[in-house]
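Missing here is one protein chain; the remaining ones are kept as they sit in the complex.
Letters A, B and C mark the chains in the order given here, with residues in each chain numbered from 1 onward.
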Amino acid sequence: MKSAVIVFPGSNCDRDAAVALEQATGTAPLMVWHRDTDLPDVDLIVLPGGFSHGDYLRGGAIAARAPIMQEIVRRGHKGVPITGICNGFQMLTESGLLPGILMRNAGLKFICKDVFIEVSDNTTTFTNAYAAGQTLRIPVAHNEGNYFADDATLKQLEDDNRIAFRYADETGAVTTAANPNGSTRNIAGIYNESGSILGLMPHPERAIDPRHGGVDGVGFFTSIVKALSA
Amino acid sequence: MSLANQSVNQAAAAEHGLSTSEYDSMMSIMGRTPSVTELGIFSVMWSEHCSYKSSKKWLMTLPTTGPQVICGPGENAGVVDIGDGLAAVFKIESHNHPSFIEPRQGAATGVGGIMRDIFTMGARPVANLNALRFGDPDHPKTRHLVSGVVAGIGGYGNCMGIPTVGGETNFDPAYNGNILVNAMTVGVAPANKIFYSAATGIGNPVVYVGSKTGRDGIHGATMASAEFSEDSEEKRPTVQVGDPFTEKLLLEACLELMATDAIIAIQDMGAAGLTCSTVEMADKGGVGIELNLDEVPIRETGMTPYEIMLSESQERMLMVLHPGEEDIARAIFEKWELDFAIVGTVTDTGHVVVKSGADIVADIPVKPLVEASPLYDRPWEPSTPRPVLAPDTAMENKDPMVALVQLLGSPNGSSRRWIWEQYDHMVMGDTVQRPGGDSAIVRLHGTNRGLAITTDCTPRYCAAAPETGGRQAAAEAWRNLIAVGATPLALTNNLNFGNPERPEIMGQFVECVKGISAAATALDFPVVSGNVSLYNETNGEAILPTPVIGGLGLIDDIDQTVAVGFTDVAQDVILIGDTTGWLGASAYLKTVEGRDEGAPPPVEFEVEKRNGIFIRDLIRDGAITACHDISDGGVLVAVAEMAMAGNIGASVNSSGKTPLLAWLFGEDQARYVVTTKDSEAIVSAAKMHGVSATIIGRTGGVALTVDDTHTISVKALQESHEYWLPNYMAAP
Amino acid sequence: MTTQTSSALKAKVLITLKNGVLDPQGKAIGHSLAALDFKGVGEVRQGKFIELELNQTDPDAAYAKVEDMCKRLLANTVIEDYTIEIIT
Partner (left out) sequence: MTTQTSSALKAKVLITLKNGVLDPQGKAIGHSLAALDFKGVGEVRQGKFIELELNQTDPDAAYAKVEDMCKRLLANTVIEDYTIEIIT
């Protein structure tokens, strides 16, 4: 399985994503600089976390207009699996690959801590190693993770079962208290229509090592490997 | 800057903060009337901040060497060998005055500045820490300052992608008019590829990279050396705005260039900007440098040479390159969309010569400028010793659990979670002990080894007995490294004091330095870098003496470390070290009884070492399951913190030690609480090593109980511990 | 980006949150104002203000260009509206 991590000026979870991918796939991903003109054929594209362009204007906004994003959008429409983590999720919404937008956290503060998320559907490229309804403990670290979309979009997401993860408490109950950032309907991650593109705020690449953030993120990467190497 | 238009005379020099004798020595070095630009250069080079004129005499007494030390004080940061061909590069730096004026930007640029010091030496930063001191929580400015400083530190470090893994935070009315923001960064570099700042090679190009130069922070360096007064609001426009995004690019570009062999010398532009970096690079290399200001990338129109030389715009670096490597370097900086300009050459004149258009605007001999920089032996008064209090000084019928809750829920005793959750402490995937423990542990990427890092200082001890306070600060840092299983390697220090022209303040400084020096020598814990921040006072009210110690330790195997939290039920709780019930200058007396009295606990290095090495070996042998050093609040607070972190209760037995409150809350030094599955082995090993070890309790249940009579649930402790700071910050 | 003193025009762009979109920053400001004892303050909304120097002379062309900038970058039209003013 071949993967690429796109590096933007200000990306800072690119190495973490690469470590996780290498651990899961056995090969290091290609690290592609945002100004590189050609993107090799890969099975998976990762838009990593960080502060691309300093998060200036809006998180992910400037990166989403980078020339390489046109190619990424094209691949996305062709069905190439893409995942955007944190700042990468913001790029996906800003580029129109996913609906809605990630606004400033309701508490107006950066927030870095472990949260629990509930896996809605375990049949997707990104979640097949989990059980449906499983609760994962995964870190978040962001300033703008407050998902917003209009009611029609939200209904569509719900109807199509495209809400990938919701913030929950330790027992899996989706409650207001468990929502770290004010996100609409506790949304922590969403899919595109076909399920080939996933954006999520929590960092599965920070939960692949018992010494660091736990291992609940490992399934995310093994799911991908299983889905894409088959 | 009206100053720029003045003709240079004694009055102008005085406005630049030069004394009469400094003015005279400038005149004799120059042998003519200096230009305004030259005066500006003298004034910043001779400011307290750049010249260390009040402190140098005493700093020279600190022990700075050891087999592990690759580079001690004098360069951008200290460098120690950490084995396997790697070096750790670290330093702490203050940004106190700017953070008081504009907390968010002041703190942010402080973090940016210390990170530049680290990557200038070729190291990738792997961890940030921050030591903060704020005024009385009830002071009208405090909340705003806390919120701004934390947002600024987080904003900068988070954007850079460097985890902020620890620090300390105190509140005391002595900081009402003068908060302290000390930022520490640790980086890792190949031990054989450290970059230094000595310019060499006559004719070699001098290159400017990073952001453009604007009118930011002109006279920041002299401001950081002047006491605050009511009108310091006037100095506001000198505050710089940080751009962490540009610094992230600068970091990556510099490390990319450093992987080639293009760089001869490199120096970041910090305080006093282009002036300080040019003079230091020339001085260290024993050469001259000629600068052409027309080539300096400028952000604003109409900047004068004076302004360009003194600007403190952030995110800039100066380098000397090997001739012929300019294009390689330029291509890298252009890739990262940063400015790159050849602004000068290394010369054999021994002068810094600054040109602007057809004019020479400054021509100063480097050696005299640096060597004649004033050094003072300021008069100092020894401190008056406080009486030693007897253990029965504590209130007789105070319920210990009520006191415990009070301590854990007090401004100085409560959890700092509200702060560290605003810091990305996990990015880079190597934080194996997060904030909240004794030391943070950051794994060396791709290995099973790690660095332990902490910052420590107990200002109330330093105020009560400065030398003891200095000894204690260094010993506590050492202890915090030990407590996770690390071997302490070296320390960095940030000496924050009031106005050194007052003999009693200078006395605090001198005695604290003596204490640190004694501890560093005795504990093989040399001082490899540091920073001095003086004149921390407003309208004559000085801060508490606050010599912050940043400690670094090495861990050979991160699987042989422990944390503070209880790990299981039915384990024995052992107290290591001697307990006399020392309540003088304790948190208990101050917080619970409102008494700031008594001599602080003495620090005995022989005991310190014996106990510490014993603990570290236990951790390495896997003999203990949790460890916490005892500091503020004594044994009971330490046990409570272990219970809260592990979510497991414990029963503690004083075995009739009296007075009970002194035994529970006294702050005797060199002590630890550990838990184990096999206490017999530990007690007998302790006996063999001459270490005192007492089984004082057992883990289990959901409550913390003392002598079967006093009890409180762990949940109630957690609630009171976690309540204060977020609740305080949520109030309008 | 260079600083051009010869710019003939300036554009001022206000970017505001659409009606109905929650504005936590505005709300927080409202709270703080109340805490500072400012009475009679109704809703508070926070937006962005962007000023641009444009090196051109025709205000209509400038307007069209800035509108294009808003659509393509400056505003996120999922939640934001923009208004443009060209100053000659």
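Just so we're on the same page, contacts are C-beta pairs under 8 Å (C-beta built on N, C-alpha and C of every residue); 3 or more make two chains touch, one makes a residue touch a chain.
Because the structure is a prediction, the values reported are computed rather than measured.
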Message: For a quick check of understanding: of B:Glu22, B:Glu38, B:Asp81 or B:Glu102, which residue touches the chain that isn't displayed?
response: B:Glu102
- prompt: In the complete assembly, which of A:Val5, A:Val42 or A:Leu57 touches the absent chain?
  reply: A:Leu57
Statement: Sole touch to the unshown chain from B:Asp216, B:Asp424, B:Glu593 or B:Glu667: residue B:Asp216
Task: Kindly note down the residues of chain A that lie in touch with the hidden chain.
output: 53-54, 56-57, 62, 65-67
- line: Residues on chain B facing the left-out chain by the touch rule are 101-102, 104-105, 211, 214-216, 236-237, 239-241, 243, 245-246, 299-300, 313-314, 337
Field: Residues belonging to chain C that touch the chain removed from view
entry: 1-4, 7, 14-16, 26-27, 29-34, 36, 38-56, 65, 68-69, 72-74
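The definition used in the following text is that only the chains that are shown with their structure count from here on.
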Message: By the document's touch definition, which label belongs to this structure's chain graph: line, ring, star, complete, or other?
response: complete
Query: What is the distance in Å between the mean C-alpha positions of chain A and chain C?
result: 30
Field: Inter-centroid spacing, chain C versus chain B (mean Cα positions, whole Å)
entry: 40
- line: Rounded to the nearest Å, the gap between Cα centres of chain A and chain B is 36
Message: Multi-chain contacts only, two chains or more: what residues does chain C have there?
response: none
